[in-house]
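Removed: one protein chain of the complex. Kept in place: all other protein chains.
Showing chain A:
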Amino acid sequence: MVDAATTATMMDPAGLKAIGAGLAVGLTGLASGIAEKDIGSAAIGAMAENESLFGKGLILTVIPETIVIFGLVVALLIS
């Protein structure tokens, strides 16, 4: 017979992995979002002045996107 207390404290490694992967994607996603929001709004402001800045604005906006990609890669490695 399994002791009830032991079952409660034992955690499924697969579940922990999933939580870790989730945290990796979720937190890096938030981080990208926070970083991109300022750049994005500034880029839109610049584009309103001069439409030809679209390309440059796009590049600057997506630079922090790398953060979440790293998070995604880490999550893939964990799971």
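As a convention for this text, a contact is a pair of C-beta atoms (placed from the backbone, for glycine too) under 8 Å apart; a residue touches a chain by one contact, two chains touch by 3 or more; residues count from 1.
Simple rule for what comes next: contacts and distances are computed from a predicted model.
Note on the omitted subunit: UniProt lists it as "A-type ATP synthase subunit I", one of the names in "HypC/HybG/HupF family hydrogenase formation chaperone", "A-type ATP synthase subunit I", "succinate dehydrogenase" or "Thiamine pyrophosphate protein domain protein TPP-binding protein". In the full complex, chain A touches the hidden chain at residues 54-56, 58-59, 62-63, 65-66, 69-70, 72-73, 76-77.
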